[in-house]
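One protein chain omitted, others in place.
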Amino acid sequence: MTTTRLKLNLGPQHPSTHGVLRLLLELEGEKIISCEPDIGYLHRGMEKMAEKMTYIQYLPLVDRIDYLAGFFYSELLCRIVEQALCIELPDKVRAIRVMLLEMNRISSHLLWIGAFLMDLGAVSPFFYAFREREMILRYFEKLTGQRMMYNYFVFGGVRKDIDYLEDVEYIVSYLPQKLDEYEKIITENPIFLRRTEGKGILEPDTAYSFAITGANLRASGIDDDYRKSDYLYKGFDFKPIVLDNKDSWARYKARVLEIRESLNIISQALDYLKKADKLEQRLINPINLKLPQGDYSAEIEAPRGLACCFVRSDGQEKPYRLKWRTGSYYSVNLLRELLKGEYLNDAIAIAGSLDIILPEVDK
Amino acid sequence: MNYLYFLYVEFLSKYNIPKLFGDITFYVIPFCIIAAALLVVVLILVLAERKLLGYFTQRKGPNRVGLWGILQTLADAFKLLCKENITPQKADRILFNIAPILAFVPMFAALGIIPYSSEFTFVNTKTNVILYLILAAFPVLSIFIAGWGSNNKYSLFGAMRSIAQVLSYELPITFVILSVVTLASSMNLTEITLAQFSTGGVLGWFVFPCILGFVIMFISILAELNRCPFDLPEAESELICGYNTEYSGMRFAIFYLSEYAMMFANAMFISVLFLGGYLSPFGKYFFDSSFLIYFEQAFWLFLKAGILIFIMIWIRATLPRLASFDLLKFSWAFLLPLSIVNLFISVFYKLLMEGGLWH
Partner (left out) sequence: MNWNEFQRVFSDCELDGNKIIIKSKLHDVISFVINNYTYNILKEIIAVDTADKGIELIYHLYSKDDEEDLFISIVVQDEAESITDIFESAKADENEIYDMFGIKFEGNEDLKRLYMPEDWKGFPLRKDYVQDDTRLAWNDNNEA
């Protein structure tokens, strides 16, 4: 009897590739021999576009790099400009930004929890997670006028003063009990445990070598959270979530705990904002905005790993070169290593646990 | 030959139609009745599943077509009817076309052998149970043919998984059925039902001596039906739609239909084996007239099946999918030994009841 290996084309229009990821799998039975990710189906030329636009023209676009965590990328671009022009942010702007960033992180993680459980075949958590995410998006819509592409942070501050704080207060008081519910139906579910515990082990060395950052790295037992050294988070009391299990379960648990930690940060920001005076900020006139010649780079702890922005300015209105680093891009390349030898059934779960989002990969 | 048969032949003889015609048509007419009734049942089931899943996940479910969304399934069926029937170019045309038929036919036949009420069994043979076992396992053949014939790798995976699954879950089912057969001392479904009769109503049901068997049976039936958490053959997030990925239009509708019909048939089968079938849970019927009693009996059967189906939908809304190895391991290493234990329990119970242990 002769056996041949089967080449399977997973994607780009597959229900569980979360967008348009294409995985070329080589299978022996259901065992994966090799996996070759093929990306670029969602490439929008973000870096090329930047060279043709002024900074303020480009600012609304960067929300679209990761449409689930838009605040993070516009924060990065603002940070570059503020860094170049040596602008110190007022405390209130910092608090507003931190609060919105963390809320965005929660909404992104909630969507991930739903999608991950959907990959595992559970229907309901998807809807539950979306119900909670909806509350956050409603708030964003009230505040910024947009549900996903906020365009709320501007160079030097925010577009308008924060408002509707009672909504945030409600979210902060409401989410923890919902999280307890999730833990009841997901974390204590024996089938879920069987499918995630010990699956997709990511050793710290491998994680370093593949430049994995964010919650995936912290679930492998490495205490590395850029928020700790971020000037925006100065004065906020929180501790990074580090788990030692290294498996899919740890990556799930890390995100759930991270939501709780984010809620903690939000409530600190909320306490400050409730007492704070009217917003006083010095916005930069974006017309004819020119950055001084030189290289600028900024980093931020985005929901899917470390995001960096590098700008080289030649003193003109448009950046000479702008480069994004996104966390998901490196996670996709990790699939090559992580899926080897796994069964198709588990492979979907492992790929899902890395929280890959394709617009971020393709930029 | 039962009461209905004589009624029918008598009716024919009034109009001078030969008895031979009656003999032949007596077995055909019931299937026409089933076909009509089944369509209604499936329409209700699909709507019920979507509504219930909706409520479980904090949605409203279909609520636009007709009052309370009642006509939604009808509209969907109509839509599928209008859609193009695509046969992939490289598919095996014969197998591809024959698969939906093979899924549908045994399911029809399986519905014919279930005793709906004391006189209302279309096909009543001495070994009904065996016949049912064969018919219930038949759809896997159609799944395999569909998976192989559509020349799609995802379909093939679905078919492979389905066969592995049905093969491993068929054994516990057989052992559990064997224990029920032992308790009832009969292989006829009507006699199994009657063996569960007691004045105490519920107390006579076989679910009490072999509660273990009931649970095993329920789990294994879930696996046979490819329902969550055993829905690996059609795992949406892995295999897109499994064996029926390439099917469209009416052929897909037939697969869909037979899936729900099989669910209904299996739920009724479990009710017959363990929950007293058409017997009233109170030990006596509400109606006195012999004619109305038939309807009451059918109502009890449908109610029991309905409750089981509700649990199936509930499970679907709650649990994630099993991993493929756990699935097989669960059957061979856990359910099979337990089902054998269950067989011993029921044999001892039977001997105890008949005083056979002291002879």
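Here the chain labels run A and B in written order, and each chain numbers its own residues starting at 1.
What we mean here is this: a contact is a pair of C-beta atoms (placed from the backbone, for glycine too) under 8 Å apart; a residue touches a chain by one contact, two chains touch by 3 or more.
This is a predicted model, so every value here is computed, not measured.
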*Please identify which of the visible chains the hidden chain touches across the whole complex.*
A
_Looking at the full complex, which residue from A:H43, A:R64, A:K318 or A:K340 touches the chain that isn't shown here?_
A:H43
*Which residue, A:Y67, A:F127, A:F238 or A:Y320, contacts the hidden chain when the whole complex is considered?*
A:Y320
*asked:* For subunit A, which positions touch the chain that isn't shown here?
replied: 39-40, 43, 45, 47-48, 51, 206, 208-211, 213, 222, 224, 229, 295, 297, 306, 308, 310, 312, 320-321, 323, 325, 329-330, 332-333, 337, 362-363
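Basically, only the chains that are shown with their structure count from here on.
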*Where subunit A and subunit B are represented by their mean Cα positions, the distance between them in whole Å*: 46
*Flag every residue of subunit A that touches subunit B in the complex, lowest number first.*
6, 8, 14-16, 30, 117-124, 126-128, 131, 185, 189, 191-192, 194-195, 343-346, 348
*Using the touch rule from the top, collect the residues of subunit B that touch subunit A in their complex.*
53, 56-59, 153, 157, 228-229, 231-232, 235-238, 240, 316-326
